[in-house]
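Data first, discussion second: the structure below is written as structure tokens.
Of the protein chains in this complex, all but one are displayed in their positions.
Labels run A and B following the written order; every chain starts at residue 1.
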Amino acid sequence: MATTTTEGSGSARLFVAEQELGKQRGLWGDAFRRLLRNRLATAAGALLLIIFALAFVGARWGPVARYGPDDRDYTPGAQQAGPTWDHWFGTDQLGRDLFARVLEGTRISLQIGLGTQLLVLAIGIAVGSAAAFGGKLGDNLLMRFTDIWFSIPDLLAIILLRAVLVGRDIPILTEPKVLMIVAIAMVQWTTVARLVRGQMLSLAERDFVTAARALGASRTSIVFKHMLPNTLGPVIVAITFGIPVAIFAEAALGFVGLGVPPPAASLGTLVNVGYSLIQRNTWAVVFPAAAIAMLMLSFTFLGDGLRDALDPRTR
Amino acid sequence: MLAYTIRRLLWAIPVLWAIATITFLLMHAVPGGPFTQDKTLPPATQAALNRRYNLDEPLPKQYVLYLWNGMQGDLGLSVKGDQEVSDVVRRTFFVTAQLGALGFLLAVLVGMTLGTLSALNHNGPLDYLGVAFATIGASVPHFIMGAFLVIVFAVQLSWLDVLGWGGPLKVGQITDLGVYDYRKLIIPVVAVSTLPAAFIARITRASVLEVLSQDYIRTARAKGLRERRGVLRHTIKNAMIPVLTLMGPLFAGLVTGSFIIETMFGIPGLGRESIRAVIARDYNVIMGTTLLFTFIVVMSNLFVDLMYAVVDPRIRYS
Partner (left out) sequence: MSIKNRWFALVVGLLSVALVFGAACGGDDDDDGDGGGETPSAGASATPSGGGDGDQAPADQQKISIQFPEPEFYDPHRSNFEQDIGVERMLFRGLYNLTDDGSGGVKVENAMAAGDPTINGAVYTVKLGAHKWSDGKAVTAQDFVYGITRACDPAVASPYQYLLGAGLGDVVGCDALTKNEDPAQAETLKAALGVKAVDETTLEITLTKAIPTFKTVFSLWPTFPARQDVIEAKGDAWTDAGNIVTNGPFTISAKTPGDSVVLAPNANWAGKKPALQEITIKFIDDIAAAYKAFQNGELQATSILSTDIKTAKADADLADQLVVVGSARITAVEIQMENEALSDLNLRMALSRSIDRETLNNIVYDGSHKPATYWVVEGVTGFQGNAAFEDKIGYDVDAAKAALKAYTDSGKTLPTLRFTTRDTPQRRNEFDFLSKAWKDTLGIEVTPEFVDSKTRSQRFNAEDFDLFPGGWQLDYPDIENPLVGLFDTDGGNNHYNCSMPEIDAAFAEANAATSNEARIKAYQKVETLVVTNLCGVIPMYQDGLPFLVSDKLGGVVPNGTIDAGLPGTYCVECWFVKK
């Protein structure tokens, strides 16, 4: 750790920066080590890596997927079949391979989960920091607004937003997945915004920020160099927990027929179709439902691990 | 405390107004109206229907009319059979509240028992079971849970039914034991209770563990207070605080999160009614159900804050 006796504000600033850098490197390194030590979270992370690989690479790679998600088989008896060596998860009503469909559905659910959180992150950080630095009025406005937004049940708000947005000629929103991402993110961003605001307000009072400010660092540099990185820990945790929530929201709506509009089918839609055929072929529910459960469990375990790792105080 | 409560209650008014406005704007932005159908109604018929439900007025006027009537307790008519929206909301909420209350009761029973047993059996087999339940229950969606329950108990074993609501549909039937049908009740109630039960188990366990490690319990134990009594008296009482504070939002979550389960099992509750209303563009019902949901959430938040004060005398609101 650099200690210096050199006079002058320049080196003092350097000192602060180094202090903080060291502290940060230590922080992230420690966190990562703690995460690895949590073997369940590590296992969940590894499982997620495998799922990602299957969904994004395997689905397009012959030896794994073996069938396209839209390859049909109209020969009598080839539809609604249970698992076989050829069709590992069985087939659906048009004789399509359910394994390929579940891989595709998993990819869509993951895209929705991650996409939503990206958007949530963008809106949340923007609004959260604006509120933290927008003075009393801005702060009040945001807090009152999030209060109100918190008071509508999530699913109802998403259903309404989806109904408003679907079938419009708004450029990006004609893409079904984007539509769903926007609808869910519109409901979820308030959590992150509040978190960012709270973190920033409390950080603003902390020593290193006061020091940086005293040393004449500009407002922007304080926010981007010092404060944002320090809010990241809790935000990452919130985002990790947000992914399964978004996946759940989409799957739940897909289950009642209000999910991602076709042609592509998300896991929720697959469960919906399967459930309507439950008398015929139970497998058509079991596999996509198990995939949803597995995704949500993995993200929750990983989130638990991250929370413990990034914020040891909550242990 | 009283002033605080009143202030919070008053704050509910602008919240409800804001939600009413947002919902009004959103639902009128949805394409199509309640009388849109493939077989086009002749213009005269369409006009007559719109007039009947005040839909021929310009939107701002409809908005003002709605607020004005709403303040006087008139939520308007549903286009489905001209039922009073207040009746529809009351009727469907009665069912949803039962589902919520039963699910909640089960969740509290299971959650607190498991949580306490887990903590007392720290790192023993019971603890593992409790933790397993708490972790899995908290992350498996209720409709997936419902689907698995249906597959096992209704489709494969045929022990239970999955059609409609197995409790009373009218307030007057509560005491009529003939209307209760456990075969229909079990799956939906278990499905909605899993998640809150898992939460409660988790919190109870952590909280009991914490209390057990505190000095006064140790002292009590050292003094020879018998294990069971000591636990019951001191631990549970003190461990209740975090659990109690959690109950408001959990109950609200149960009631407002009923969309999927009600649709799945054909239960005539508030959640299913609101989905129907959105799809049918039954504007007044959309407004009515959304406002009730909002009201429940606002009240449960208030309940949490007041509970803090009740269970923990150190907290004071002014």
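Couple of notes before you dig in:
To be clear about the criterion, a contact is a pair of C-beta atoms (placed from the backbone, for glycine too) under 8 Å apart; a residue touches a chain by one contact, two chains touch by 3 or more.
Predicted model, so just to flag it, every value in this text is computed and none were measured.
Touch, as defined at the top, links the missing chain to these shown chains in the whole complex: A, B. Only one of the listed residues, B:V85, B:V162 or B:L306, touches the absent chain: B:V162. The chain omitted from view is touched by exactly one of B:A20, B:V85, B:V108 or B:A154, namely B:A154. Residue A:L94 is the one among A:A46, A:L94 or A:L118 that touches the chain missing from this view.
Contact residues of chain A toward the unshown chain are 38-40, 43, 70, 72, 74, 76-77, 79-82, 93-95, 163, 166-167, 176, 257-258, 261-263, 265, 272-273, 275-283, 286, 290, 293, 297, 301. The omitted chain makes contact with chain B at the following residues, 30-42, 44-45, 47-49, 51-52, 79-83, 88, 91-92, 95, 123, 127-129, 131-136, 148, 151-152, 154-157, 161-165, 169-170, 263-266, 268, 273, 279-281.
Heads up, the rule we're going with is that only the chains that are shown with their structure count from here on.
Chain A and chain B have Cα centroids separated by 25 Å.
Against chain A, the residues of chain B that register as touching in their complex are 15, 18-19, 22-23, 26-27, 29-31, 135-136, 138-141, 143-144, 147-148, 150-151, 155-156, 256-257, 259-260, 263-264, 274-275, 278, 286, 289-290, 293-294, 297-298. Chain A contributes residues 147-148, 150-153, 155-156, 159-161, 163-164, 167, 244, 248, 251-252, 255-256, 258, 271, 275, 278-279, 282, 285-286, 289, 292-293, 296-297, 299-301 to its touches with chain B in the complex.
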